[in-house]
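Sharing a structure below in structure tokens format, with a few things to ask.
Omission of a single protein chain aside, the complex is shown with its protein chains in their original locations.
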Amino acid sequence: MTKQFIGKRIKRNEDPRLLTGQALFVDDVEIPGMLHAAFLRSDYAHARISSIDVSAARERPGVVAVYTAEDMGDDWEPGPPLVSPPPTLQGVTFHSRRQAPLVRDKVRHAGETVAVVIAESRYIAEDAVEDISVEYDPLPVVVDLGKALEPDSPLVHDDLDSNLAAHLYQQKGNYEAAKAQADVVIKKRFYLDRGAAAALENRGIVAHWDEKGKQLIIWDTTQAPIAIRNGTATRLGLSENQVRVIAPFIGGGFGPKMMMFYPEEMLIPWVSMKLCRPVKWIEDRRENFYATTSEREQIHDVEMALTKEGRILGIKDDFLHDTGAFDPYGLTLPLNTQCHLMGGYDIENFSSNCSAVFTNKPIVTPVRGAGRQQGIYVIERMVDFAAKELAIDPLEIRKKNFIPPDAFPYNNVIVDQAFATLILDSGNYMPIYEKAVEMIGYEQFVKEEQPRLRAEGKHVGIAITPFIETTGVGPYEGARVQIEASGKVYVTTGYGTQGQGHYTSFAQIVSEQLGVAVSGVRIITGDTAEFHWGTGTFASRGAVVAGNAVHAAASAVRQKVLKLASKVLATPEDELELEDGKVRMANIPHTSVSLGELAALANPLRGAVEPGTEPGLEATDYFGPQYGAAAFGTHAMIMEVDPETMMIEIKRYIAVEDCGRVLNPMIVEGQLHGGVSMGIGNAYYEKLHFDENGQILNASLADYLTVTAYEMPPRIEIGHGETLSPLNKLGTKGVGEAGAIPVPALFAQALENALLDYDLEILETPLSPNRLFELLYKS
Amino acid sequence: MRNLFNLSVTVNGTLYEREVEPRLLLSDFLRHDLGLTGTHVGCEHGVCGACTILFDNEPARSCLMFAVQAHGHKVITVEGLGTIDSLHPLQEAFWEAHGLQCGFCTPGILTTLVPFLEKNPDPSEEEIREAISGNLCRCTGYQNIMEAVKLAAEKMRD
Amino acid sequence: MKPPPFEYYAPTTVEEALALLAEHGYDAKPLAGGQSLIPMMNFRLAQPSVLVDLNNIPKLSYIHRDENGGLLIGAMARHNMVQHDPLIAERAPLVHDAMPKIGTPQIRNRGTFGGSLSHADPSAELVAVSVALNGRFRLRSQKGERWVPANEFFVGLFTSVLEPEELLIEINLPPLSERSGWSLMEVARRHNDFALIGVAAVVSLDKNGSCEEAKLVFLSAGDGPVEAHQAAELLKGQKLTAKAIQAAAEKAASADIDPGSDIHATAEFRRHLANVLTRRALNDAFERAKGK
Partner (left out) sequence: MKLVGEYTFNGPREEVWKIMRDPDVLVTALPGTKRMEQVSEKEYIGEVNIRIGPISGSFSGKLTVSNEIPPESITLTVEGKGKIGFLKGAGDVELIDRGDGTTLMRYNGEIQVGGKVASVGQRLFDTVSKSMIKQGLDKLNETLQDRGAR
């Protein structure tokens, strides 16, 4: 069916507010009598607290209260587990250890909260933090992921007999048997390090306990307002309906704002209730590096078994995953990694041991890409090495192994983050891959341009990397669609938004059903008072799960509209059409009734609403996919390297993406641009540097290098494929994280190709000029 | 030591008189004393550019200035550029070119670009990169920001 | 990240400012552009108890010729003003080239020439450039005034010969000699970051095209601007052949500088880059000198 609104480049409904400074962010909330919080955080990564003296802080003028773990008494308890380990996995070991609002006995990572000061202003609160003196007994620190499981390693959690947080084993077919038949077996070890999400807006929370109304209102930079509401109610002994959590406009999420409960989220509402005053805490940038979660450190020992023709018979990958000092987010990340270790390839035999490991470093939870980037890095690097080893063209070996279009739905056998067997719902990989090859002009470049440039002494390389992204997992989201007597359409969902354009893409879905202008659809997201149910913004699931919930609700309202209108216009429903906010007769368009009039009729002041029907033109519906939708894409780049200075320049960048039905190409392209920029950071600029004491040596934006306009390619050229997902009515798949996933693998390929004469072998990410120098001149 | 200063400053054309502590950052003064929360704070060490405002018509980091330093000066924030009903051509261009996503960095980028486009009615790609190189954006990869600036330049030329 | 409390003064004349500095001595800190000081205060790494704001002394912001063809720059001239000043472009092209490399456009709108020099950050372009150009600094206190050559002004990390009660009020840049060329080369992680290493080069040629004098001053190579005397010595009187330039570059990188290591670059990588950049900068400067 031809779409009127879906698939169109429609300007975003949210933009005018954002562009004029009229959008509400958490730090914009001002309430009379509001107090301000500042935290004393541990300088040490691992230490016992022998004493805390807050007396001087309490005496400082302007300070209202100072709390330590002790002051919380019986209210002190660690956060709830956010995600439990997969019940479906046999023999999985999982030790759940969660962060506390304030450290009681032992500090387990630098930046953990030791005390909180509540004062009349943030300035005074920070003065008072300096008045607090803490005696620490420093302990040996667990930093090196590779050494953390050694028997003599210090323990992050003393009650465990090692730093093993979790172990899981997954297999498909029989790798060892496959290996026995293989012509070649390639073995490599890969090191992948940590980066930060570094959203432009740091985290923040405002809690307002209304003692008379017995109502707690919380503004929180969270990606999961519903879960925060429920958890807060439980912690504070309130009913869910006494707590209202608002996730207003949020300055970027990228994963870490999905983590819950952060210590501050447990503490600030508690303080507000204690003092019966509104309390605001806004994370500062330095805090953000220690207190907000980060990701990506893993060490992989990989084997790939192939025939001499380059058919991949099997993969074996035993890897260590750094989970930081606690593991509230369960096994989501290692599972995502395992799910992507076979990439888009048809591989029958797979074996993977993963050990998640506690270290004295900040907590690890998903960051855009969420374990997938690591999996894709490993498989794509291995395929590159295989091509080299077998002297097969790197394009050919990939084409040889892609999952064929007729194999979908493709059972990947191993269990994914949704705790179900991963099934790739649909896809047609070859055309996407070939489109990228064609767009970058591969043939022409390698045959003509590259030789010419090499002759000129230039080091220019080309790379092409395919990848899958599992997206849109359950459990569910919901939405309510309502036509008001004003004719305005009002839509609410519990799903939070952090810049993905939901106010517009969801509106397009509704407009498609009700024939109203997109700008006339008002969307409210992330306010628990507006919609009670939902899960959260993660796993690139907005357009898939929330989008289809909106679609379901809008379709239901459309049915109500048609039913009523057919009465009013005395015309069968199938002869009616919804257009320009009116229902009209297909054959005589000037005979029509407006949606507003119908809404008024559906809410009569006299007479009786027929039994079995409800007043109003309103519907609430939910969507929970049977399993996730699998997107596919291929990125390509041409990069020039100066092997004297290690400075790089991306000459061209291609991103071809198949994310099913595209709701708004403008928004999808924007998501890809952003993902790629973060991926470029992950590949060559962004790394959290920990020293041997677990100190972060670059906890500022001057030393933690997110890319600027200068580090980006001249432009990112985008191509689209459209393999609809059979699992949902809209046929959508997720795209939010896609851009970031293949970039480090792509970079490694491009660097090796550009520096052919150096016979470089890249087994790590992120790289940097200094590291590249070491690889080129020290081997 | 709480020696207060009488500060009078013109913000978006309005004269404000307030008593402030010398250490109060201009960014906090604008946001919390004047309620002009369109100016955002992303790092408070002068790198991210979200807090950029126009100080006597030149882009400056409001987190790297004390409010007292604005005494007798003219400040323009994003609220002073255009309104929802009548957007500045630059704001229109950002809307049309999808030059923003979460919108947190946007006010600082807009205030940076207004004088830039007045001085460079027809900027080159390179000049635009240079102009926005002091503003970090985590969502857009800068591409549609570049597009928006080109579009704005057209709009502002005719 | 909020700054600690301090007393604030906003003098309108140099005399008032000097009186305040004399009164408060070590506890006082002059506030110029504040683009380096205020971040340190926001992090609470710097906690001066008194700030003497120089931004209300218009007299300190100017750029004009001096009688012998050089330039006089007021300490409070903002980077942005210097960057776009035709006199600078014409008579101090090395400074003109350095300007876009300093911070970001917004930083350059506030940051000042004298502030950057007084801050004495070994990674600051102007610190190295002022030495390469044989700049002279005019310092004044209530006790009186003195002129200090740039190469004697910087004594260590963030440390200069400035006494607590003394202000840098003016910078003098002598004219480049005839048949001289300049170059500023640096490598930074991102465009706006502090350079991992950088070098300012000035070479002047004698009538038969040999190197009369060469000056190589490095940034981010030590606790202040680092002048490569040994390398310069190698070039004196030489024809600037690829071989001679390479020899000088190697000498500078291996013997003249003593860079440190940090998370972005090891000392070894910095030496490597110094070698590369010196070669490139000398070639660049040589070409310019010949061109004249």
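Letters A, B and C name the chains as they come in the text, with residue numbers starting at 1 for each one.
Rule of thumb we're sticking to: a contact is a pair of C-beta atoms (placed from the backbone, for glycine too) under 8 Å apart; a residue touches a chain by one contact, two chains touch by 3 or more.
Since we're looking at a predicted model, the values are computed, not measured.
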Original post:
Considering the complete complex, which visible chains touch the unshown chain?
Top reply: A, C
Original post:
Any idea which of C:25, C:156, C:209 or C:237 touches the chain not displayed?
Top reply: C:156
Original post:
Who touches the missing chain here, A:498, A:700 or A:770?
Top reply: A:700
Original post:
Of A:289, A:385, A:467 or A:747, which sits in contact with the chain we cannot see?
Top reply: A:289
**OP:** Provide the residue numbers of chain C that touch the chain removed from this figure.
**Re:** 29, 36-37, 40, 43-48, 119-120, 122-123, 156-159, 194, 222-223, 260-264, 267
Subject >> Residues from chain A at the interface with the omitted partner, ascending >> reply: 43-44, 110, 130, 138, 286, 289-290, 689, 691-693, 695-700, 702-703
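In the analysis below, only the chains that are shown with their structure count from here on.
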**OP:** Name whichever of A-C and B-C has more C-beta pairs touching across its two chains.
**Re:** B-C
Subject >> Distance from chain C to chain B - Cα centre to Cα centre, in angstrom >> reply: 29
Original post:
If you look at chain A, which of its residues touch at least two other chains?
Top reply: 123, 284-285, 700, 702, 708, 710
Original post:
Listing for chain B: what residues touch at least two other chains?
Top reply: 21, 23, 44-45, 133
Subject >> List of chain A residues in touch with chain B within their complex >> reply: 11-12, 14-25, 27-28, 30, 123, 198-202, 249-252, 254, 284-285, 498-501, 666-667, 669-670, 673-678, 700-702, 706, 708-710, 712, 714-716, 739
**OP:** Report the residues of chain A in contact with chain C in the complex, numbered from low to high.
**Re:** 122-123, 126-127, 130, 284-286, 644-645, 647, 685, 689, 697-698, 700, 702-703, 705, 707-708, 710-711, 768-770, 773-774, 777
**OP:** Enumerate the contact residues on chain C facing chain B in the complex.
**Re:** 1-8, 10, 34-35, 38-39, 42-43, 49, 51, 53, 55, 80, 100, 103-107, 109-110, 191-192
